[in-house]
Every structure is written in C-alpha cells, then in structure tokens.
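Following this message is one structure expressed as structure tokens.
Missing here is one protein chain; the remaining ones are kept as they sit in the complex.
The block that comes next holds chain A.
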Amino acid sequence: MSTKVFERTKGLTKKPFHYCPGCTHGIIHRLVGEVLEELGVLGKAIGVAPVGCSVFAYDYFNCDMHEAAHGRAPAVATGIKRVHPDSVVFTYQGDGDLASIGTAEIVHAAHRGEKITTIFVNNAIYGMTGGQMAPTTLIGQKATTAPLGRDEAHTGKPLKVSEMLSTIDGAKFVERVSVHNAANIRKAKKAIKKAFEVQLAGEGFGIVEVLSTCPTNWGMTPTESLKWLEENMIPYYPLGNFRTPEEVK
C-alpha cells in the first residue's frame, strides 16, 4: 500500500506560478501557504501583494488578497488590520518594494507595532523590471543599472533590513532565513510560522527576511544561483533571529 508523503497545500490555489525556472519564490509561497493551512487561519487570512516579481501573488494564495501599489503593502495591510483586528494579515514583498520605495511604510508599520506579518523576499536585485540595482545589491554585483558592479563610493553599502528593523521596539519578531537548501527551507518555515504566531498572540509586528535567488537576472543557472547565494549573500546578510517575544520562544 502506498503512503502519501507530500501534497499541495490548501494554502495555495491551483494556478501555475509564472516564476522563472530556479526562482525560489515558489518555495517561499509554498511555505507561507503551508503555515497558513497548519495554523488553520486560511479563512481569516488577508494577504497583500506587492509590485515586483510577486505582483501576481494574489492569484496564488488561497485566501482573500489585496494588490497594493509599489512599496505600500504595509500601509494597505494596516488599513485592513484596523478594520478587521481578528483577521490574519500579511504582506509579501520583494527588496525593491520593501527596501527601496517602501521604506517609510515598513519602518512605520514596525514602529506602530502593527499586528501584521511581512514576508520579505531579498534576492538583491529588481527582478520584474529586468535586473536593475536594488538597495540590497551586493558590492561588485552587476546589475543593468550598475553595469560595472555596485560601487560603494557611488551608491553606498547594501541595506540590512532585518538589522535596521530590529532596532524598532514595535518589531517583535525579526528573523533572516534562506531557502538555498533543504535544511534551511525547514528553518525558514519554522520562522514564518513563528512570525504568524506572534501576530495571532497580538504581540506586534513580525517580519521574516528570506534570502532568495534570481537566476535570470543574476545570469546564472539555478544551481549556480543557490551556490552564489550561500557564498556571497549569507556572509553579508547573516542568518538568524534578531528578535522573538517570550511568548513564542
């Protein structure tokens, strides 16, 4: 007799992803979907989609969804959560959306201790628009608007969002994870679950920064991309928990 060892989470719709081959958005979507299903909150979950590669996230998560303008997802989520305080509200944002155009919105959602959860996908580049430099692009990393590689003297050093947000009291849960191998994917899921538990406990704002790949715009194969993430991103963006409230430790 055969045993079912894996099935599609009810947290995702049946719509096929549009993501490029080897992109890790698909894994992160699945983890969020599984967590929402396991916590039994799909019926009261309301997600906010960003502008960027995950702009169509509203088609993939199997719960109510709201598409926001570029960078504004935390403000939209604030409006929703204040109207329905018992709902589970999350934003799913990339690094252009959250770390560049949306810095004011994310900082102040954290500062207010807004009871929402943010999944922040950091792949160190603008994907949807074709590989422009992001605030998170590494020094020396090439982008279509940094053809010789990012130069610190010209555009500064990459922005460390988790470190920055963990200085804000209202940010109750801050963790950086990666999805470049199975062990880290499991850790990422645990962190995502905790971030949602922080919201359910009414503690305050929670964010999980997920280091992610962009084979298309990095100009690498999917395997090379995973290796590049491990060897280049993790040393600059160290993995780990920055803040966890006692209640969910």
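Just a few scattered comments:
We adopt the following convention: contacts are C-beta pairs under 8 Å (C-beta built on N, C-alpha and C of every residue); 3 or more make two chains touch, one makes a residue touch a chain; residues count from 1.
The rule is short, and it goes like this: contacts and distances are computed from a predicted model.
One chain of the assembly is not displayed; among "CubicO group peptidase, beta-lactamase class C family", "3-methyl-2-oxobutanoate dehydrogenase subunit VorB", "Tripartite tricarboxylate transporter TctB family protein" or "PTS hybrid protein", its UniProt protein name is "3-methyl-2-oxobutanoate dehydrogenase subunit VorB". Checked against the full complex, the one of A:A69, A:L200 or A:M220 touching the unshown chain is A:A69. Between the chain not shown and the residues A:T9, A:T24, A:T78 or A:Q199, the one that touches is A:T78.
Among A:A45, A:L98, A:L165 or A:A191, the one in contact with the hidden chain is A:A45. As for the chain not pictured, it touches chain A at residues 13, 42-46, 48, 55, 58-59, 61-69, 72, 75-84, 87, 104-105, 107-108, 111-112.
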